[in-house]
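With one protein chain held back, the other chains of the complex are shown just where they sit.
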Amino acid sequence: MSSPLKAKHQRLVLVLIALVALIGAGLLAAWSLRNQASFFYLPTQMQDDPPALDRAVRLGGMVETGSIKTAADGVTVRFVVGDGKARIPVEFKGIVPDLFKENSGVVAEGKRRADGTFVADNLLAKHDEKYVPREMKDMTEAQARQAVEKTE
Amino acid sequence: MIASFGLAALWFAAALALLQLVAGGLSLTRNTQAVTDLVRPAAMAQGLMAALAFAVLIYLFCVTDLSVLLVAKNAHSATPFLDKFARAWGTLEGALLLWVTLMGLAGGFIALVERRLPERTMLATLAAQAFVSIGIYAFLLFVMNPFVRANPAPKEGLGLNQLLQDAGLAFQPLALYTGYVGLSVAFSFMVGALITRQIGPAFARAMRPWVLGAWIFLTVGITTGSFLAYHANGRADWWPGDSATNASVLSWLTAIALLHSNSALAARDALRSRTIALGALTFAMSLVGTFHPFLTWAMGKQLWADFHSMNAALLAAMLMKLPWLGIALAPIVALVSLVPLRGRKLRMATLPHWGVAIAHLGVAAALFGIAADRAFTVERLVAARQGDTVQVGPWQAELARVDPVAGPNWTALQATLQVRYDGGSAQTLMPQARTFWSPQHGTNAAAVATRWNGQLYAVIGDEVSEDRWQLRLWWKPFVTLIWYGGLLIALGGLLALIGRVQSDLRRVIAKDKIAYRRMRQGR
Partner (left out) sequence: MNLVLAIALGLAGFALLALGLKVPRKSWRMTGGAFALGLAGFALQAGPVLPGAPKEANQRLATNGAALVDVRQKLAGNGTMPNQWMVISDAMTRNGQFGNAAGVVLGAIEQNPNNADAWLSLANNLVAHADGRLTPAALYAYRRAALADPQHPGSRFFLGLAFTSSGQLKEGRAQWVDLLASAPPDAPWKTDLTMRLERLDAFIAAQDQGAVP
């Protein structure tokens, strides 16, 4: 350059860089939004209209009685989540939250695997901030009554 | 009896807010001395009355007065004192009462000391403030009244007898609420200036400390919230992700935009409409944050959860999708932050300049911490026997023993881990799986080993079979930078605030001196 940038122009360049970074981040966010776990599935929904295999979603329902089994490695847990009509097997690797037990509500965050199992990387139980009990209204009356009783 | 005293104070506070609004509005049109001289005193008295009502509510919770319905539903006689104290604002009714109290006290403070703006603008500001408060007062008096009685008084409160496992949890919401109120005060300034068509540098300078102060409180509240959640959730997750936190972060972001725009207005009388728009947006976000629990109840959790998970996704995606982007951005931001200091002798740099630089450095630090944590975290999940050693990143952790222990209101199974960084000397970590019975629940008390370059986070789970224990360990490089960064941001803001207030005071004193001198000379 023949003459040095004036202070005003320097500011402009900085602002432009910041703006580009911000827009870039925004675009990234918009693109990844379709992958984010904001979508909630009941077992019936997951059975009839399953999400794409790489999509992070939530699955909520009642833990079937007698279905909780711990694998030999001691840290993998398999159980079945149902809503009175459909049943989805779930696999979770980790320390289960307190209040996670049979015949109680649970919300699992994770992805569907090709063999139909839902692989969860996080389990939310009743009093978790992100737990959404209302969604499970369409379950069988008995289970719903139980869920309502126990919620708040 | 004391409860009805509180109710009376609340009614008087509401009435005074109405008086403040009426007198303020009238003073803009009629401008008689009788009316204009009423506005400031009304604001001061309103603040005191609201504070009195809130003090009564705190008292009622501290003595567990079960004749008050709110206490009966939310308190318990056996909780420790600090708990009782904190529950006063833990309910929505209490939080809203706190809100009008802070707002009223702020209004009284402004009425007492703010002299930089033209009188008409001040009156319009106070009227606007009263207008906002009246809505909340009406809500408090007619929809969710904290002083409603329970007749007959029950034998024991329905609240839970629970030790607040962390004192920070009691006060973190206070920081956020102070922030929200501060932003509402700034908004009142804006409305006042709009009404009297005084949007300019003087107004921007008057509003600035309120936005800055509020934003500092929000920063502290958000940073503390993240820190506490990280230690409490047993998943080494520093991003709470719940809708209340998301609302606070959105307010925080819009406040930052407002701060920048407002600075331009104060310095160069530029960006007027942008400042106004941002002011309105920030105020709206602060209301969302304040009323978040009510909105959740009103809109139904799912709708609210959807709205906030979208926002959360946006925020999370921005920060976490490409950690390497964050790592690259951090030094850039750090360099940019030094710009205001460049070209000036360091001794000549004023406090606000230092404040801006430090705040931006804080952003860089936090950004780096977030990105590094995302990119470099190593996690191991095993079922270990006593004597087993687990390798996680550069750490070796040996499960030495598991003991049953008792705490004040819990029992726990406590693991003793001997951990070594890269074969160095051994440190002891003791994570616990706690069981409470009042109410019945269990938590994971994580144990943490902190180094300059990150944290080892250890959690113990269930006993899966005879003497095999679930153990989950994370090595989180530079995660502490997130909170140090947050504190730096708040510190930077504080320095800037002090700097501005100092220079404003000096200006006022200088003006007074000149006026005094003129008076002495008979001019």
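Per-chain residue numbering starts at 1, and chain names A and B are given in the order in which the chains are listed.
What we mean here is this: a residue touches a chain if its C-beta (ideal position, glycine included) is under 8 Å from a C-beta of that chain, and two chains touch if they have at least 3 such contacts.
Keep in mind the model is a prediction, meaning the values are calculated, not measured.
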item: Chains in view that touch the one left out, judged over the entire complex; value: B
item: Residue of B:Phe12, B:Phe131, B:Phe171 or B:Phe376 in touch with the missing chain, whole complex considered; value: B:Phe12
item: Listed residues B:Lys73, B:Arg120 or B:Arg149, member touching the removed chain; value: B:Arg149
item: Given B:Gly157, B:Pro352, B:Gly369 or B:Gly393, the one touching the chain that is not displayed; value: B:Gly157
item: Hidden partner chain, residues of chain B it touches; value: 1-5, 7-9, 11-12, 14-16, 18-19, 22-23, 32-35, 37-38, 40-42, 44-45, 48-49, 60, 63-67, 77-78, 141, 145, 149, 151, 153, 156-157, 402-408, 411-413, 433, 435, 437-438, 463
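The definition used in the following text is that only the chains that are shown with their structure count from here on.
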item: Distance between chain centroids, defined by C-alpha means - chain A, chain B (Å); value: 27
item: Partner chain A, residues of chain B touching it in the complex; value: 234-235, 240-244, 300-302, 305-306, 309-310, 312-314, 316-318, 321-322, 325, 329, 332, 336, 339, 381-383, 441-444, 459, 461-462, 464-465, 468, 470, 472
item: In the complex, chain A residues that touch chain B; value: 14, 17-18, 21, 24-26, 28-29, 32-33, 36-38, 40, 70, 73-75, 93-96, 98-99, 122, 127, 129-130, 132-135
